[in-house]
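Have a look at the structure below, then the notes.
A single protein chain has been omitted; all remaining protein chains appear in their positions.
What follows is chain A.
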């Protein structure tokens, strides 16, 4: 399913926090339709790498291109608009708005672009339906299970049809059953062409969903390898 067009291109990216070097000259390409898993011990810089690609944090040096645009050179507003249209994000702890039911949490991503409530809710409902939790659309996050919350988060991430889906430990807060469901979901998404970057400690997740593994250590890419999905 992959082609040769890179969705993400990092060139010599460096990130320092005071005297601590979180990323030390990382260069990486992710092509459209790829599913890349980033693994490594705690503090190796994998979450920092994801933050850099998402424009949530700025590199100290190097360049970052996502979807052909220099993310590291954008101002905050451009970054927000860029994220809105080209990136979807899933977090370990879901980060849903507790004051909104599932449907409105998903619709929110489209509403921020200026979509009216009606069409946004319609698309949100379609996504929840595709993810198998349409019947939970009116439930608030506090009353949803972990797996359900992560599905809502995935639906929200897909709302604006992003070129790249970034997942930070997507199964880290889930029990094994819910984790399996999320893995299946990510796999399905990749198989229909969604480019994925997954930061994880979970080897099962990496081997199940990713086509390439990037292993990090001390802020550098230690090894890259192709994966056979299990």
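As a working rule, a residue touches a chain if its C-beta (ideal position, glycine included) is under 8 Å from a C-beta of that chain, and two chains touch if they have at least 3 such contacts; residues count from 1.
Quick note on the criterion: contacts and distances are computed from a predicted model.
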Check your understanding: What name does the UniProt record list for the absent chain among "RNA polymerase sigma-70 factor, ECF subfamily", "Putative ABC transport system permease protein", "Transporter" or "Succinate dehydrogenase/fumarate reductase iron-sulfur subunit"?
Key -> "Putative ABC transport system permease protein"
Revision key, fill the gap. By the document's definition of touch, the residue of A:39, A:107 or A:196 touching the omitted chain is A:107
Check your understanding: Quick one: which of A:5, A:70 or A:85 touches the chain that's been left out?
Key -> A:85
Point to revise | Absent-chain contact - pick from A:32, A:160 or A:200 | key: A:160
Check your understanding: In terms of residues, what is the contact footprint of the unshown chain on chain A?
Key -> 47-48, 51, 54, 56-57, 76-77, 80-81, 83-85, 89, 91-93, 95-101, 104, 107-109, 111-114, 116-117, 121, 140, 142, 156-157, 160, 168, 173
